[in-house]
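One protein chain is absent from this view; the other protein chains keep their places.
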Amino acid sequence: MDFVTLGGNLLGTIPLGDIVLYLTPFNLFLFAVLLGFTLLIALSKPETQIEATMHTLNNTEVKVGPKEFKQRRFLSIICGLASAGAMITGDLFNFTLFMALVGILNIGIVSAVKQTSVLNSAFNYGLIAMMCSLPLFGGASIILAATGTLSLAVLSQMPASPMVVFGAVLMLIGILGESGVAPFFASKAEMFRTAGSPFIVIIHLSSLFIIVRAVEILLLVLW
Amino acid sequence: MRIGVLWNKLADPKNIPRLFAFSLGIILIIGLIVPMALNPDQLYVRPAPQEQIDEGLAIAPYDRGGEVLSQPGIINPQYPDNAASLGMITGYMSPLAQWISSISPYFGTSIYSSPGGLVDEILYYTRGFDTILESSILMMSFIIASWLSVNYTMNRKNDESEIREDVKKAISDSTKVAREVKANDAKARAKQLRRDN
Partner (left out) sequence: MVFIPPYVPDAFLSMYLPAIYAGLIVGFIGTMAIALKREEIHILILTDIVGLAMIFVVSAVGTDLAEALILPGLVVELAETLAISEILLTREMRKIEQNPRRNLQKTSSMFPQPFALNMEILNTAPNFIALVLIGYGIFLTGFTGGAVAGGGIVFYALSKKARGLPVLMLDGIAGVSGIAWCLWILGFLLFFVAPQYWLLSLFLAACGLLLKVASKVGLIGLLMREDFDKE
């Protein structure tokens, strides 16, 4: 399948050497939504949670300290920008690198919290993110070996051989792990059980958008 | 086993990396039965191993033609039209690198750690965006790790006793050094005296 069938008419390209960014209505829409959300995050303040205290009748506030807030906001903005970039990239390897960047930023956003359960799931998600470098980069390079190109525009015109299908399956499991889709959801879902809502939500949003884009890319490669 | 037990196991973050590793391993093993072959029509093809070395080129195995600052080297990227000064970096070598390559037949093996050359062209120019992302990944993980260590794991600004101990250690070390210097001085003087006599 080519770009026109999936994303609508090609509005233009941003050529950066071998890596060409494609602007179709579909990709531009995803891009704009993510940029808008990132802007909202840059302007907003984190929420505060109220928790009931054990054995007494008091409540405790779970607040985000000013230092932690600054780091978290910075990482969330970069995470928004990175997922926006992944929406318009036109190169297979470039997309996997964007995914790896989003993965490490997701860990970073929750790294400063005090709850050990959140840190525990962040660590476990980090292990998956590290393992994902094999299926993501390996899958992309198997597709490169089978077709001789990484550009999605060229790949979309090529018929899929069994080797390309295998590369795509490898990439798929990498995407599943990195964006925390079932059956690997638990480690990522537990990560955002902490205060500081708009920043935490970007973890969720970036994986949602990336999975949409990944489906498009897999369709481009396979059909 | 009931399916509920299975779901409960899946909800524990600790089991997820291991489940993921297991399914990844299964897919990797399935790869052994998939027919695989390298497509000979590739981008950025390189010559056969040892070919350039047998021909005695100065910067083998990374010689792709071209002259410094005048003639571009030969590479075949995906979109040659997008890179206007294509091949110039491949042909470029800094003066120092030129001098070393003129006296040593082995400079080619380390060409990609000097400005210019083939790998720099790919890394900075035709696929420069990849490298930018890659270094951003490095930067982000440094930010995460250093923020944690400065603010939490290695923060000892409040540990007065340790700072005091460190100062004590520094003082005792420097007195030790001074004593050693003194002893050496005395020894040398004694030697000199003996020789003089």
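Note that the chains are named A and B in the order they appear, and that numbering of residues resets to 1 at the start of each chain.
Assume a contact is a pair of C-beta atoms (placed from the backbone, for glycine too) under 8 Å apart; a residue touches a chain by one contact, two chains touch by 3 or more.
This structure is a prediction, so every number in the text was calculated from the model and none was measured.
Touch with the chain omitted from the figure is made, among A:S111, A:S156, A:S187 or A:S206, by A:S111.
Among A:L10, A:A145 or A:M158, only A:A145 touches the chain that is left out of the view.
Mapped onto chain A, the footprint of the missing chain covers residues 15-17, 93, 97, 100, 103-104, 107-108, 111, 114, 116, 119-120, 122-123, 126-127, 129-131, 133-134, 137-138, 141-142, 144-145, 150. Across the interface with the omitted chain, chain B contributes residues 14, 17-19, 21-22, 24-25, 28-29, 31-32, 36-49, 51, 55, 63-65, 69, 73-76, 82-85, 88-89, 92, 96, 110, 112-116, 118-120, 122-125, 127-135, 137-142, 144-146, 148-150, 152-156, 162, 166, 169-170, 172-174.
Heads up, the rule we're going with is that only the chains that are shown with their structure count from here on.
Centroids of chain A and chain B (each the mean of its C-alpha atoms) stand 25 Å apart.
Residues 10-17, 19-21, 23-24, 27-28, 30-31, 34-39, 41-43, 77-79, 81-83, 125-130, 133-134, 136-137, 140-141, 143-144, 147-148, 151 of chain B are the ones touching chain A in the complex. Across the complex, chain A meets chain B through its residues 15-20, 67, 71, 74-75, 78, 82, 91, 93-94, 97-98, 100-101, 104-105, 107-108, 111-112, 120-121, 124-125, 127-128, 131, 134-135, 142, 144-151, 154, 162-163, 165-166, 169-170, 173, 177, 183-187, 190.
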